[in-house]
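Note that one protein chain of the assembly has been removed; the remaining protein chains are unaltered in position.
Naming follows writing order (A and B), and every chain is counted from residue 1.
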Amino acid sequence: MEFGPILRAMTRNKTGAILIALQIAFTMTIMINAIHIIEERNDAMARPSGLDEANLFYLTSTGFADDFNEQQQIEEDLRQIRALSGVVNAVQINAIPLSGGGWSMGLSTEPGADADGTGVAVYFVDEHGIDTFGVEQVAGENFDITDVGWRERTDTEWPDKTILTVAMATEMFPDDPMSAVGKTVYINDTEPMTVIGLIKTLQAPWNGWSGVERSMLVPQKMLFGSARYLIRTEPGARDTLMPQVEEMLAASNRGRIIRSMRSLEETRERSYRGDRSMTLMLKIVVGILTAVTALGIVGLASFAVNRRTRQIGTRRALGASKGDIMRYFLVENFMITTMGVVLGAIMTVIFNIMLVDSLSLPPLNVWYIPAAVLVMWAVGFLAVSGPARRASNVPPAVATRTA
Amino acid sequence: MLSMQQIAKVYRTDTVETHALRELTLTVDEGDFVAVTGPSGSGKTTFLNIAGLLETFSSGTYMLDGRDVSNLNDSARSKLRNEKIGFIFQSFNLIPDLNIFDNVDVPLRYRGFKSAERKARIEKYLDVVGLSGRMKHLPSQLSGGQQQRVAIARALAGEPRFLLADEPTGNLDSAMARSVMGLLKEINEEGTTIVMVTHDPTLANEAKTNIHLKDGVVSETASISQLGNGKQNAA
Partner (left out) sequence: MFSYYFRLALVSMRRNPILSALMIAAIGLGIGASMTTITVNYVMSSNPIPHKSDDLYYVQLDSWDPNNAANEPNEPPDQVTWTDAMALMRDAPALRQGAQAKSNLVLEPPGDDERPFMVLARSNFADFFPMFDLPFLYGSGWDRDADEARELVVVLSREINDRVFGGENSVGRTLRLGGQHFRVVGVIDEWSPMPKFYDVTNGPFDEPEEIFIPFNTMVDFQFSRSGNTNCWKAVDGNGFDAFLRSECVWIQFWAELPSQAERDEYMQFLNSYVEQQKALGRFPRPMNNRLSNVMQWMENQEVVDDDAQVMMWLSLMFLVVCLLNTVGLLLSKFLAKSHEIGLRRAVGASRGQLFTQHLVESATIGLAGGLLGLGLAWLGLRGIELLFGDMVDRMTNMDWVMVLAAIGLAIVSAIVAGLYPTWRACNVQPAAQLKSI
């Protein structure tokens, strides 16, 4: 192939080549970093919450009447809800995974204020918690009904039993997480709690937290003024049960407000709405950008073909076949694209380092770069093939035409 | 070397048919130097394009170097042009973005020669035209006469059996024209057949044979003629 002469001819007409190469470089930079972000978000969104999301919903009951007996009402509510046909189980809970609002504490393996605590999301539940979540218990046992007590809003003392997620156990006992069952952990610096069981996966309420897999269950029902109920239904029964439960609770006591009813699916949707929207916007940007770049190459290549019509005719007269002419433009474009992707690879890495530094994005997977190089070559090839075909159809007789 | 029998070329558009050549018949012998003359619109350029395999024709037979080239496909014609024919154009048609060396190199690349062979030929023929010192120059840095010499070197580098020259001195002043003409004659002396299209009678007189075209047919063949037997109209 005639790389040499093509390159030398290109240096006589730098501007067009540089403009295309720069476009390719920027396009590649944007493309790779955008896809990197998309992948990262998709991975985050794909993490399981551990819950039977499709069949869960929750609502909040806030009493306001002077004669409102909170404890009695909660017992009554749970009994009524659990008795409904179509309800698998229900539990009073303080926070909802993925919802963004919750309670965290530090747990340590040694007592004392100086011990390093491991942050953990706290879920207050009774013995129905695990079944309501639909999580898998992998070791130890569930709470017994006798373990479950009542907690006032300003109480600071903790019961003596807890259930941890495997991720939390792994963080605390890295050598043998399963051995956590039966061990004592310390909350509030000095208060001991015995780990009686492990559950597989239960996400914390904050999806952006690095310790999102670390949760603990605490056997308490709450007298916090507002009670939130998480309800698991038979598959397909959720949508009919939601209004039914809401009406039932509202009707059972007029001295309260039933509010904030939401399915867990909607909570997931809201939780990741920003991420999903971001990935969609990035996809649109990458799509349009690639189209703009490709059309730009088509435009510039068409001009180049027009400008070189006579030269093409001369080459044909001197013995170039149609294929030779076609190849000339494809090779020329390939060389420009290659310059672009080399520059693009450098820019991509620099931009990624900037993102990692200033916005704490994880660093790029290096395999994106060769993949993007192939894509850019393909885009360049497709974009230039039209003008190149037109060039190959320039008749050789153009050479003898007087200008 | 070159023999055309009743070649006709009709350009068709939706509404008009233009007969550029009407049953042209002519022969050019090996080693001849033929000048084809004729007024504008007489079919000189069409003849040149057909002779150089740049264009197809509507009917007739064309034998080039003993081979019937009437029905060859595009790539076979490209190959034949590359191997057998050297072109010299009125406006030189050097590629402005390439230096002299690369310009002469163009047909050799398509020929598929190895780089040592190409280099040897380029140097040899640039030497023939007296420009071996200018290999790194761009066409725009040379005078018109020098550019045409480069074009001649490019035509010769493939060592073709015959040269087709289209008004080779048309864009040159008279001194340069004479030197280019001298060069062509030398090349002819060494055995290369040359067909030159020109409107200039004095230039034509320097050739061995003159063919005069008018309205798409040979109207007159002069001097030591190896004539074609076309329909002759009175001039």
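The rule is simple: a contact is a pair of C-beta atoms (placed from the backbone, for glycine too) under 8 Å apart; a residue touches a chain by one contact, two chains touch by 3 or more.
Here the structure is a predicted model, which means the values were calculated and not measured.
> Which listed residue (A:L7, A:A44, A:M178 or A:V285) would be found touching the missing chain in the intact complex?
In the full complex, the listed residue that touches the missing chain is A:V285.
> Which residue among A:I6, A:I20, A:M193 or A:A345 touches the omitted chain?
Counting the whole complex, the residue in contact with the absent chain is A:I20.
> Contact with the hidden chain only, please: which subunit A residues?
Contacting residues on subunit A, toward the hidden partner: 15-16, 19-20, 22-23, 26-27, 29-30, 33-34, 37, 62, 64, 66, 113-114, 152-157, 188-191, 224-226, 257, 259, 273-274, 276-278, 280-282, 285, 288-289, 292-293, 295-296, 299-300, 303-304, 306-307, 310, 351, 355, 358-361, 402-403.
Rule of thumb we're sticking to: only the chains that are shown with their structure count from here on.
> Please output the residues of subunit B touching subunit A within their complex, sorted ascending.
45, 48-49, 52-55, 74-75, 78-79, 81-83, 87, 89-91, 93, 95-99, 102, 105-107, 109-111, 138, 154, 158, 166
> How about subunit A: which of its residues touch subunit B in the complex?
It comes out as residues 2, 4-5, 8-10, 12-13, 310-311, 313-324, 395-397, 399-403.
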